[in-house]
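Inspection log for the structure reproduced underneath, given as structure tokens.
Let's look at chain A:
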Amino acid sequence: MSKVYLILQDNDVSRFIVEAVEDDNPEITVIYQPAMIRMEAEGQMVVNRETVEEKLGRDWDVQELHLNLVSLGGNVDEDDDKLELSWAV
Partner candidate 1 sequence: MAAKKLNLKDKYKLLTRDLDWEFSYEDRKEAFPYEEFEGIKITDWSKWEDPFRLTMDAYWKYQAEKEKKLYAIFDAFQQNNGHLNVSDPRYVNAVKLFLTGVSPLEYQAYQGFAHVGRQFGGVGARVACQMQSIDELRHVQTQVHAMSPYNKFFDGFHDWTHMHDRVWYLSVPKSFFDDARTGGPFEFLVAISFSFEYVLTNLLFVPFMSGAAHNGDLNTVTFGFSAQSDEARHMTLGLEVIKFLLEQHEDNVPIVQKWIDKWFWRGCRLLSLVGMMMDYMLPNKVMSWKEAWEVYFEEAGGALFKDLARYGIRMPKYADVVEKEKEHVSHQAWWTFYAYGHAAGFHTWIPTDKELDWLSEKYPETFDKYYRPRWELAKKLEAEGKRFYSQALPQLCTTCQVPMMFTDMENPGELSYRSTEYKGEKYHFCSDGCCDIFKDEPEKYVQSWLPVHQIFQGNCGGPDVPDILKDFYHFNLGADNLDMKGSPDEERWKQWKSA
Partner candidate 2 sequence: MPVQAITPEYTGDIKDKVENFHGNQVVYVGWDQHLMFPAAFAWPVPPQMSFGDFRDQVMDSGFSSHPEWKQINWDKTIWMLDGEAFEPDESQSLESLGIGHKSLLRFRTPGLNGFKGMGV
């Protein structure tokens, strides 16, 4: 299975998003590079609104992800509750 990835700016909001993604996707690898955080996973990765809200301690709209996003790879499916990245093969 190919790897999906999500790269965020290394800042104080992303820190909590990364924690949330780590909780919901125990298999991910997190790589820290200058100014950015790269998360990779085989086949699939999900960012759940609820988990991020819990970590941040406030409401969080999935579309807010764009404020801290750098790049991503995989087929995207986004709705009110999650952003999901996946490859079928």
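Selection rule: all candidates are chains of the complex that A comes from, given by their letters.
One rule holds for everything that comes next: contacts are C-beta pairs under 8 Å (C-beta built on N, C-alpha and C of every residue); 3 or more make two chains touch, one makes a residue touch a chain; residues count from 1.
Because the structure is a prediction, the values reported are computed rather than measured.
Visitor: Thinking of the complex as a whole, which of 1 or 2 is in touch with chain A?
Guide: By the stated definition of touch, the match is candidate 1.
Visitor: So in the complex, the part of chain A that touches candidate 1 is made up of which residues?
Guide: Where chain A meets candidate 1, its residues are 2-5, 7, 9, 33-36, 62-64, 66-80, 87-89.
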